[in-house]
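With one protein chain held back, the other chains of the complex are shown just where they sit.
Chain IDs A, B and C follow the sequence of writing; residue 1 opens each chain.
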Amino acid sequence: MEKLFPEYPFSIQNIENGLWLIIALPLLGALINGVFGKALGRKNVHWVACASVGGSFLLSLLVMWALGNVNTSVFNPFSPDISRYALSADYGTWFSAGSFKVSFGLWADRLSATMLLVITGVGFLIHLYSTSYMEHDKGYAKYFCFLNLFVAMMLTLVLADSLVLLFVGWEGVGLCSYLLIGFWYDDNAKAWAGRKAFITNRIGDFGFLVASFLLVLLVTAAVREAPQGTPVSSYRFSTGLSEKGPLAFQSLSALATTLAATDTTAKPNQETPALVMNRDIETGPLKGYSYAGVLTAVLLFFLLGAAGKSAQLPLYVWLPDAMAGPTPVSALIHAATMVTAGVYLFCRISYLVVLSPFAMATIAVVGCLTALIAALIAFAQDDIKKILAYSTVSQLGFMFMGIGCGLFWAAFLHVVTHAFFKACMFLGAGSVMHGNGDETNIKRLGGLRREMPWTSWTFLIGTLAITGIVPLSGFFSKDAILFGLETQQLTGYVPVLHTLYWLGLIAAACTAFYMVRLYVLTFEGKRSPLAKLPHAHESAWPMTLPLVVLAALSVLAIAHGLPLLSLPHSPHHSQTLMEAYLFPVFNVANQLGADTQKLLKTGLDKTEWTSLLWTGWFKAWLIALVSGGISALLYFKLWRGGRKFPAILEPLRRFAQNKFFVDELYELLFIERAKGLAKGLYRYVDAFFVDRVAVHGTAQTVGFLGRVLCWFQNGNVQAYASAIALALAVGLTYALLQVLS
Amino acid sequence: MNVEIILFFVFSVCTLVGASLVVFANNPLTSAMSLVATFFFLAAIYVLLYAHAIAALQVMVYAGAVMVLFLLVIMLLPLQNTPLPLRPSPARWVGALSTASVLGALIYASLQWQKSLETLTPTTQTTTMSQETLMRFGNLEEIGLSIYTKWLFPFEALSLLLLAAILGAVVIAKARI
Amino acid sequence: MNASSSPLLNYVVFLPMAFAFLVLLLPGNEKGQIRFATLLGMLVNLVTGIWAFAAFNPAGSEFQLEYRLFWLSDLGISYHLGVDGLAVALVLLTALLGPLVVLSSWRFVEERVKEFHVCLLVLQTAMMGALCSLDVMLFYIFFEAMLIPMYFLIGVFGSEERQKAALKFFLYTLVGSLLMLLALLWVFFLSGPEGTRSFDYAALYNNLMEANREVSLCMQNNAHCSNLSATAAALLKWGPWMFGAFALAFAIKVPMFPVHTWLPDAHVQAPVAGSMVLAGVLLKMGTFGFWRYAMPLFPAQAWAYQNVLVALSLIGIVYGALMCLAQKDIKKLIAYSSVSHMGFCMLGMLTFQAEGTMGAAYQMLNHGVSTGALFLLFGMLYERRHLRNMTDYGGIAKAMPIFTVFFLIITFSSIAVPGTNGFVGEFLVLLGTFKSNLPLWAGILATTGVIFGAAYMLWVVQRVFFGPVTQQANAGLKDLRFREFVTALPLVLLVFVMGLKPQPILEVLSPSVKRYVARVHQAKPNPESNTARELLRMHVRELPTPKLAQAQVDDSQPLNQPGERQ
Partner (left out) sequence: MIPTSACLLLSAMLFCLGMLGVLLRKNALVIFMSVELMLNAANLAFIGFARQHGNTIGTSGHVSAFFVIAVAAAEAAVGLAIIIALFRTRKTLDVDEVRVMKH
């Protein structure tokens, strides 16, 4: 590589210093389009928008290149060692108070670099697609402004070197999502969906914030109590703290290492140091809680945050409604990038995640349940975008299962492949809508294969990929997760993972079923008589080109999932390309998991391992094939020509179609309660008790006293004089008595 | 029992009778005329107490100026329904009782005081004042000296008060200015 | 001429008053002239405010730009101005809001224009005076003086029920501040033997410092109670009452639950300018009062009643937000959101801990900017339609896009989206709450505020701006005029500037924060606990005592006063 590219002008130093440009370019684009959009005209608007994202993409490629270089390393401010395969840049303090500090620090390692490429690459394609899709929309400039802003925010999320800066991106993408879902704001329902998304995300953000604060406390406590010789008690760590603050990822990494080193459950014979992971913290606000307990709480709060952003149980309800936004937005934000932020977050703090098996098991369970429930709901949906939305929720559930079983690279691989094929399908759905007068009901489509060949072929590839048919990328990434569930040794929770494995297989089967249903009903058969337009038309090249590229990527991404490499540090099994590439990122986590014996690789030897892998693959493939086949059979042959759905299943179908009434349940349980509480409090406490009784009551009491005293103030001058006389008499008598006695 | 005391007694009775008439006469005109009489008797008592200047002032200011004013007002106002019979009310009962107790207290106090004066401090008796001093004591010269030296500031303030009173009276009494 | 003394603050405080006299001289029907003169006055004030902020040196002594004159020395009162970091930041905020307030009511007020602008200028002087005075009695005078122009602003220029609201506002705040006056006199007489007493802040503080130490020792351990000094004994016995009076006065101003009900009424009835000043600066007087007077003068009591006040703040945060969800009237909703936001300020201050206190200080500025801007922007809408209910609007975004963008930005600042100013303050407050001695659930409860905040603010945005245009009158609304644009733009820009580059302001605030925390910590019940190490680094220093006390003893030798030109 080094020979291919000259050092100059792309020296690693230069790339490092220019990291900010990756974010700044789309931000600038957003600014230009936002402020001068109207004046620029459509041509210039999309030129600016696409160019800015494209520029970021090129820069991201440079970063990727730099990270392939073995000499790329950064100085870790929190410990004496260096971090390999990473770039970092610090642009000064953002804010600091007391002992807390946050700086504008960027950090690019292989995890973020991969994510960067996905965001800017898919983002660029979607920008390109949008130029055609949004052609006739009045808010053209506004749309691209929001979209560029979104990309900038997502890049901030990915490049952040501390939780606080990550939170900026985290909230920023939520904000853009709000704006874009409610893009056609004059429709009340669409604006409402945006609001729902934002508020649901805010519940997650609440979890995120609480978790961050608890982490700060944890770092402080560890610094105070850690024995000599641990990373946290070193001098470097304290300088790092004053330089970058406690929430920088390197600081958290050092915290994780320290905690792991003092885990006595792993090494019972060791003499107990001052700080013990399972012992209670002695001073400070966390007094009385153990490190392990607090860490689990932190992760659970992060899980709440991630559930909000990544649409997991119980906060997934916003994502299907988010389909109210323009379809490219759904593709970019609600399929490819933003919703995977939760997964990214857990990958980022993987070293903390592995220290709490309970939290991991919870993540896996939540992911699995989400995957199942979303898949079941997707069965009965007729809206093309809704089905894709539920499938996104379901696939995100798979990613969470991957996190939960400790296979971070697999989860992340699924993020990448999912970004490709789901974006491809969403864009395909957009193309379908574009060519069919914005019809979204799949029962009123059909037979599009002949009219929209490009769309239909790419959609088919996407469908096969998500279904898990062998040569496509979805198979490898999904199966890697399922295999992990089967083999990972999560201390204390192995049976749970095994149960999840079977549930995961069911979810995979469901996925195959409804995705095939979606494809068949939309593209195969005859055109539905209920269709809006008699003939669909294929979209223009800016729309089909991204489809083709993404479909190609969905196929090509298998390269990441193939178990190609056999490396010395993993003697038992061969590594996939992705695992090997991300090894520097997840190394710490794997190491800590092994050291504390909380998360172990399988103890199987190579032959057992290989056979298990192959049987696992075969099982998954068979299930996908059978389920997809049944679906295809049913929808091709049986229910195509207006045949009724079996009556016995009708209530079930209705139940699923209404999304298991989860929205209604939430409405009843929380929203109505909160509104009722607010109204009640306002009426009875604020208006009645505080204002009427306490405030006006005081005024009225004074008024009443005044009226009582009015009786004396009767206007009769002689009565007043009598009062004076009486006072005189009493005074005189008193004085006399005083004098005499 | 000398003439002074007899005279004092006589004048006192007259004063009280006059005062009672002022208070209890039905007709304000009767009241007013009784008031003039009362002022005169009081002036006489002042003379007995060697307060010649004050006695003169009493006659001039009170029995003269003030009473003329009163009479003028009585004449000015068409008081056909002059008798206003007493109407008892709680306030009046309280007033009457209070007045009675005040009177009792005052009388008791004066008698008590007289007693203590006689027993305790004979030196402070007025008898030590020589006849000559007494003659000079209450005359205009002495009072004038006192007013224009020691009491100058209150005196000037008083003139201001009178001025204010004149203006005030004009402002209040005139229908339109 | 003393090196540390500077007449600058005199200009900051009294220039608006001078312009008020100028405006008084103008003929009443020359509305344009009056408005321009007032605007000029406010701009000059802004310049002096910026100058003061720039002249403030964060590394310097606590109070800077001091200026002292004899005034009522027999009563221990002096004319003493000076600012610390927080005060100078609030001075800047006040100065900044001044011109915007004038611009916001350029067309809104058409009758009694002269009186209106005189009120604005006098109010500006009173607010600046309260922020800059270093003599407690002087502060009290300015503090009360603020009521008068505000009373007229609400009562004369307000909406239909203005009189009632003005009266409520006046009486409510007066009750508290009169009790405070009583407590203030009490403290004064407690503070030392005759002749050494002074209302000067530093003198009062120093005089009470030793007594406070004794009181806190006694409150921890009864063994120390036997040989208290007379001052300390009195402070121990009556301190809760005095602290209560101070706290009540400032709590009403903040306003904290349950003494907040004047605020919705006042905001609803007040004109735009009144609401802006009320939300932007007047409410800060409450938190500023806690910061400068209530807590440092009675640290032992502050610790003793920390839990009560924190409970009230938490209730304020959640309850205020819930109240917003029950409102139909937009101004009332913004008013209740103030209750919630000021709850954050109070909570941060009550953590007695550096991050939280810094957050509280910053949140004061944020609230001034964002809530001031909310009232400003809503005022523009109100000027067009004269309606306050959400149901009267809908789909405004279509007719007024620029306005909508501004309102959205301010909304996001108000719900503390990172990148806007609200985030920095709220984050620090919440972090401080977690790091303080308060139970963890307090922090968690406070954090739920972020959910409710989004819920009600976005609800307003939804009802007012989005959806179809429901009323024909709303369809033809004109977007912002140039004047309105210029008025709103500074606040909108500040939202980002303060959100992305807060450090310069935080640095100015930082010494004040340290001193506040250290002062309160001198009476901490259990000093051996977690923050002890942190506190060793910032031990309490006595304030430099003013020379006024000496001057009283020795009258024959007049002190070389800083302000006198020779």
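Things to note:
The working rule: a residue touches a chain if its C-beta (ideal position, glycine included) is under 8 Å from a C-beta of that chain, and two chains touch if they have at least 3 such contacts.
Given the structure is predicted, the values throughout are model-derived calculations rather than measurements.
The absent chain, not drawn in this view, touches the displayed chains A, B throughout the complex.
Although one chain is not shown, part of subunit A still touches it, namely residues 710, 713-718, 721-722, 725. What subunit B contributes to its contact with the hidden chain is residues 4-5, 8, 12, 15-16, 19-20, 22-23, 28, 31-32, 35, 38-39, 42, 45-46, 48-51, 53-54, 57-58, 61-62, 65-66, 69-70, 73-74, 76-77, 79, 82, 84, 86-87, 91-92, 95-96, 98-100, 102-103, 106-107, 110-111, 113-114, 117, 124-129, 133-134, 137-138, 142-143, 146-147, 150-151, 154, 158, 161-162, 164-166, 168-173, 175.
Throughout what follows, only the chains that are shown with their structure count from here on.
Of all chains, the one whose mean C-alpha position sits at the greatest distance from that of subunit A is B.
Here the CA centre of subunit A is 38 Å from the CA centre of subunit C.
Chain centres here are Cα means. That of subunit A falls 100 Å from that of subunit B.
A separation of 65 Å divides the Cα centre of subunit B from that of subunit C. The residues of subunit B lying in touch with subunit A in their complex are 89, 91-92, 94-95, 97-99, 101-102, 105-106, 108-109, 112. By the touch criterion given at the top, residues 92-100, 164, 167-168, 170-172, 175, 178, 182, 185-188, 191-192, 195, 198-199, 202-203, 205-206, 209-210, 213-214, 216-217, 220, 224, 283-286, 674-675, 677-679, 681-683, 685-686, 690-691, 694-695, 699 of subunit A touch subunit C in their complex. Remark: subunit C residues 168, 171-172, 258, 260-262, 319, 322-327, 353-355, 358-359, 395, 397-398, 412, 417-419, 423-424, 427-428, 430-432, 434-438, 440, 443-444, 447-448, 450-451, 454-455, 458-459, 462, 465-469, 500, 502-503, 506, 510, 513, 529-530, 534 touch subunit A in the complex.
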